[in-house]
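A short worksheet on the structure shown next.
Excluded from the complex is one protein chain; the other protein chains are retained at their positions.
By letter and in written order, the chains are A, B and C; residue numbering begins at 1 in each of them.
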Amino acid sequence: MEREHNYMPERIRWKRKLFRIIFKADTKLGKLFDIFLLVLILLSTFIVMMESVRIFDAKLHKVFVIVEVIITIFFTVEYALRIITIKNKKDYIFSFFGIIDFLAILPFYLSLFIPITKYFLIIRMLRMLRIFRILNLMDFMNDGYFIVTALKNSSRKIYIFLLFLMIFSVIVGSMMFMVEGDREGFESIPQSVYWAVVTVTTVGYGDVSPGTPLGKFLSVLLMLAGYSIIAVPTGIVTAEMRNKRQELGKSCSRCGNNDIDDDARFCKICGEKVV
Amino acid sequence: MEREHNYMPERIRWKRKLFRIIFKADTKLGKLFDIFLLVLILLSTFIVMMESVRIFDAKLHKVFVIVEVIITIFFTVEYALRIITIKNKKDYIFSFFGIIDFLAILPFYLSLFIPITKYFLIIRMLRMLRIFRILNLMDFMNDGYFIVTALKNSSRKIYIFLLFLMIFSVIVGSMMFMVEGDREGFESIPQSVYWAVVTVTTVGYGDVSPGTPLGKFLSVLLMLAGYSIIAVPTGIVTAEMRNKRQELGKSCSRCGNNDIDDDARFCKICGEKVV
Amino acid sequence: MEREHNYMPERIRWKRKLFRIIFKADTKLGKLFDIFLLVLILLSTFIVMMESVRIFDAKLHKVFVIVEVIITIFFTVEYALRIITIKNKKDYIFSFFGIIDFLAILPFYLSLFIPITKYFLIIRMLRMLRIFRILNLMDFMNDGYFIVTALKNSSRKIYIFLLFLMIFSVIVGSMMFMVEGDREGFESIPQSVYWAVVTVTTVGYGDVSPGTPLGKFLSVLLMLAGYSIIAVPTGIVTAEMRNKRQELGKSCSRCGNNDIDDDARFCKICGEKVV
Partner (left out) sequence: MEREHNYMPERIRWKRKLFRIIFKADTKLGKLFDIFLLVLILLSTFIVMMESVRIFDAKLHKVFVIVEVIITIFFTVEYALRIITIKNKKDYIFSFFGIIDFLAILPFYLSLFIPITKYFLIIRMLRMLRIFRILNLMDFMNDGYFIVTALKNSSRKIYIFLLFLMIFSVIVGSMMFMVEGDREGFESIPQSVYWAVVTVTTVGYGDVSPGTPLGKFLSVLLMLAGYSIIAVPTGIVTAEMRNKRQELGKSCSRCGNNDIDDDARFCKICGEKVV
C-alpha cells in the first residue's frame, strides 16, 4: 500500500489529501476544516439576517457586503474543490448535500442581477445539518436519523390526514363565508378558509375572528374538532416511533436482523432465541 | 362466456361498458374518465372560491358562470348515467358517495332561485375522496381507512370527553361572566362560554381577554387545565391506533400473540413459525 | 316476598314505588321521569344563559323568572322526595350527586337576597352527568369511567408537572418584567407571569406581546419550551390509558383478575393460562 502510494503522481496524492480534509472528519485538519466551515455558515446566516434590519444595514452596509463576498468566494472555491477531489462527481452533485452546497452560493451571483434574491442565501443554514458529521457525534446522528425515519414512515398517513383536514377546512370556511360574509376577514372563501386553518390548528392569531352568534357557535365546534383531531398525527407518529425504537437496539446473533422488539424473546426472522 | 356476451342486446352491452368506465378504474378509459373527473372537481372548487372574491368576480363573472354551467351539466349527466348503469340503484343512491354526487349538483339548481346557496357547491370537494380509488392506490386507501377506523373506534370516548369539556366550559364561562361582566366580550354567559372554549382549546384569538386580576388568575387556571387535558383525546387515539395496528395483522397460532410484524417469519414470543 | 309486600303499610309501599321511579331507570315511569328531568336541566341551563344576554332579558324577563321559579320548585320537591324515599339519607346527602342536587337549588333561594348569585344556577348542568344512568348506556358509562380513572391515576404526576410549570412560568415572567418592564402588559411580575402562562400553554391571546428584540428572543425560547413539554402530560396520560385499557377487557377464568394486558398469556395474579 505504502509503495503504491509513493508511485502515485503528485497531483493525485494532493487530491486524495484534500478529499480527506474536505469530506471526512477523521484527521485533525479535516476536523479543523469542518469547524471553520460551521463558523462561516453561522457568520454568513447572521450577516444575511442583520443586513435585513434597516438600522444595521444603514450603518454597516459595506462591512456586510465585504464579509459576504469573502465567504461566498470561499464557499465557491470549496464547492469547486469538492467536485474536483471526489471520484463519483455525478453522485455528489445530485446528492442532498451537493444540491445544498450549490444553492448556498447561487443566490449571491444571482443577486448581482436581481438584488432581492440575496436573501435566499439563508438556505446556507441547511449546510449546518453537516454539523452531525463534523463533530462525529454518532449518537446525535442516530437520533436525528430516528426522527427523520419516523416522520418519513408516517408521512403517507400524515399526508392523507392533511388532505382530510384541508377538505374539512375548505367546507367549514365556505360555511363561515355564508354566515359572516359581511364581516372583515370573511369577505371571500379563500379568506374564510385561511381563518378556518388558523382556528383548527389552534394557532388563533385573532386577526380574523367571528362576530355573529352563529359564527361563534360554528367556531366553537371547529375548535373542539381541532382540539380532538390533533390526536391523529400524534397517534400516528407515536405508534411509528415505538416501532422504530427497536431498530437501533439489539440485533439477532444468528441472522443479524436488527428489528428486535423490546418484548421479543425469539428473533422474528430466524426464530433464534434473543439473548 | 364469450358467447353469452354476443347474445346480449346492444343496449345492455353498452350499459356494462359504461358502468365499467364510470365506476371502475381498471381499464384505460375508466382511468382517463376518473382523472378527468378529478380535474373537473378541482376546477369547480377553484372557480367557486374565486367567484367569492369580489375583484375577480367583477372582472370574470361571465367566464365563471359559463364554466360552472358546463361542469354542472357534465356532473348531472354523469349522475344520471351512474343511476342508469348500476344494477342496485337504491344502494348507490343512498350510499355515502351517492349522496355526495347528488349534493354536488343540487346547489347549482337551487341557486337559480336562492343565489346564496351557490356556495354549497363547495361540497363537491368531498368527491375528491374518490381520488383514492382513481389512482388505485391500495396503500393510501389502507392508510385512510386506518385513520378513519381509529377515529371511529375512539369516537364514543371522544364524544364523552367533549361533553365533559362543554359542561366544564359552561361553568367556567359563567364564573368569568360574574367576575368580568362589565368588560367587553364577557357581557353574557354565551359570550363568556365562547371565550372559555377559545381558551381551553389553546386557540386564543385574543378578541376577548380577561382584564381584572381575578379574571386573569382564573384564565391561568383554565389554560393550565386545557394544556393538561389535551392529553386525553391524544391518549385515546394513540391507544386505539396501537391496537388497530395489531388487529389488522396476523396472530400466532401457538401462543396467540397478535403483535406480528409484516416481515415476521417466527413469533417473537414463542418462536413458532408464522403461517 | 310477595306476601311481605302485601302486609306493608300503604305509606311504605308508596315510598318504595317513588324511590324506584326517582333513583332507578329500570321501569317505564322511572325512565320517563329521568328524561323529563334531563329536559328540565337543559331548559334551566338555557334560560340562565339567555337571561344573561341583555336584549333577551329586556324582552322576556318575566317569562324567564316564571319558568325558573317553576323548575326550581320542581327540583326542590324532587330533592325532598329523594331524601324522604331513600333509606340511607346521610350517604345520599353527602354523595357527589347529593351535593350537586342541593347546589342546583340553593342559588335560586340565595338570589332572593343577593341577585348576582342567580348565575350559580348554571351548576345545574352537572346534573347532566346523570345522563349516563338515564339512558342506561353501559358502554358510555364504561368509557366515561375509563377517562375519569385514567385522569385520576395520572393526576399526581400531572400536579407535579403543573408545579414545575408554575415555578418555571414565575421565573420566566420575572425575567420578562425586568426586560420589558416599561411596556404595557409587563408592568408588574404578576402581569408578566400571566403572559408567560399564556405563552407556554400556546394559547397566545396577543393582548400582551413582547416589544424589544431581547424580549422577543426570550419569548421564542419560551414558546419552543412550551411546544416541547406539552409532550409530558400527553405521555403521562397515554401511558396510563394503555395500562387502564385492559381493565375493561378480558378477565381470568380462575381468579377473576380483570387486569389482563393485551399481550398476556398467563394471568399475572394466579398464573392461569389466559384463554
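The criterion applied here is as follows: a contact is a pair of C-beta atoms (placed from the backbone, for glycine too) under 8 Å apart; a residue touches a chain by one contact, two chains touch by 3 or more.
Here the structure is a predicted model, which is why all the values come from computation and not from measurement.
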item: Listed residues A:V65, A:L81, A:L110 or A:M125, member touching the removed chain; value: A:M125
item: Among A:V48, A:I86 or A:I189, the residue in touch with the chain that has been omitted; value: A:V48
item: Hidden partner interface residues of subunit B, rising order; value: 202-206, 234, 238, 269
item: Hidden partner interface residues of subunit A, rising order; value: 45, 48-49, 52-54, 116, 119-120, 122-123, 125-126, 128-129, 139-140, 143-144, 146-147, 150-151, 154, 158, 161-162, 165-166, 190-191, 193-194, 197-198, 201-207, 230, 233-238, 240-242, 245, 262-263, 265
item: Interface with the unshown chain - residue positions in subunit C; value: 156-157, 160-161, 163-164, 167, 170-171, 174, 177-178, 187-190, 193, 199, 202-206, 209, 213, 216, 219-220, 223-224, 226-232, 234-236, 238-239, 242, 259-261, 263-271, 273-274
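We take it that only the chains that are shown with their structure count from here on.
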item: Where subunit A and subunit B are represented by their mean Cα positions, the distance between them in whole Å; value: 30
item: Intercentroid distance (Cα basis), subunit C paired with subunit A, Å; value: 43
item: Separation of subunit B from subunit C, taking each centre as the mean of its C-alpha atoms, in whole Å; value: 30
item: For subunit B, residues that touch 2 or more chains besides their own; value: 161, 190, 193, 202-206, 230, 234-236, 238, 242, 259, 269
